[in-house]
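Left out: one protein chain. Kept in place: all the others.
Let's turn to subunit A:
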Amino acid sequence: MTEQTVASPSTTEAVSISPGTTVVAIGTKKGLWLASSPDRSEWTLSGPFFGTLEVPSVAVDTREDRVRIFVGINDWHFGPTVVHSDDGGAHFSETSAGAVVFPKETGASLERVWTITPDTAGRPGVVWAGCEPISVFKSTDGGEHFELVQSLWDHPHREHWGAGFGGPAAHTIVPNQVDDNTVHIAMSTGGVYRTTDGGTSWKATNKGIRAEFQPEDEYPEFGQCVHRISADAADPGTLYLQNHGGVYRTRDNAETWEPIETGLPANFGFSILTHPSKGGTAWCIPVSNGDDRFFPSGKCSVYKTTDGGDTWVEQHQGLPDEDYNVSLRDAEGVDGHPDSLGLYFGTRGGEVWFSANEGESFARLAHRLPDVLSVRAAYVPA
């Protein structure tokens, strides 16, 4: 079969991706929106792209002197795919054979791409995709084609991995900043797995993470419903984790985890974000509990730590006092701005909030969108 890149023009207006701008990709239950700003004050919002289709994953990759926006699309009729645009959404391209495709011998078919993760600046062609059914795919050509990480697919635990409420998926991929051979992934339900040999083997690394829903074994080797993990900027062996009940930290490359939820209004939530250059700095967005799943007491707040999770400070300026909503697992991002990091998150109520000052104050970037499923942002280097 001849494989070609098929580029389709958009009927929706593209956004500026010129140097010095900040670009935000917003995936929703029904379509993609793109935003761009020269100063992170006034935003141009364009959309919907892919109007009726679910967009569970987006990424903005500024490596290799271009701005490539990845979009994981779930077409309920005609299947999932990954497309990308290098021109702010004027055109979207996909390879004719599909970017993320299960090998025939697996007997599996792709259900949804849950996360798209560009690797580090030092590995410019490498892009990862975490998928449903639980699987990880790796691209080494900038995201044109992805290959199944067969060693994880063949893992003896796979038949025991379960499905979170949204489906069985590998949803978080954290490449190590300095060690080419180390990658952490998280899945629901299965927990955290780590390779330290470049993907030859994967080890379940969940010691200390509670699985409260697991009868008679609350600390299993694997099977935890981990919602998100993120690595510390200063020490790649330090990671933070938002669990289905519980916020955790590891300081030994995920060998062991310890709770860091003192000072938070709830230990449930979907997201954990880290500062890309300040060690010890992270954010989470608590949710009341696993039963009603609103911001605690209906108050929308972000919580920041600057000491690696020992203490947390509420950040609420500009956010609504009453908002019975939730921010989902992939609906948060940071923009990498070199002067003052920007923070972005979306809600199921169709709002997108941003802060250009590390969460000191927030403003609304977009509202009245469909449920926001995925948000990523990037400052385009000047």
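Everything below uses one rule, namely that a contact is a pair of C-beta atoms (placed from the backbone, for glycine too) under 8 Å apart; a residue touches a chain by one contact, two chains touch by 3 or more; residues count from 1.
By definition in this document, contacts and distances are computed from a predicted model.
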According to UniProt, what is the chain that's been left out of this complex called? Choose from "YeeE/YedE family protein", "Cytochrome ubiquinol oxidase subunit I", "Molybdopterin converting factor small subunit" or "Flagellar basal-body rod protein FlgG". "Molybdopterin converting factor small subunit"
Given the contact definition stated above, which residue among A:14, A:45 or A:101 touches the chain not shown here? A:101
When the complex is taken as a whole, what residues of subunit A touch the one chain not shown? 1-3, 6, 52, 75-79, 81, 94, 96-98, 101-104, 106-110
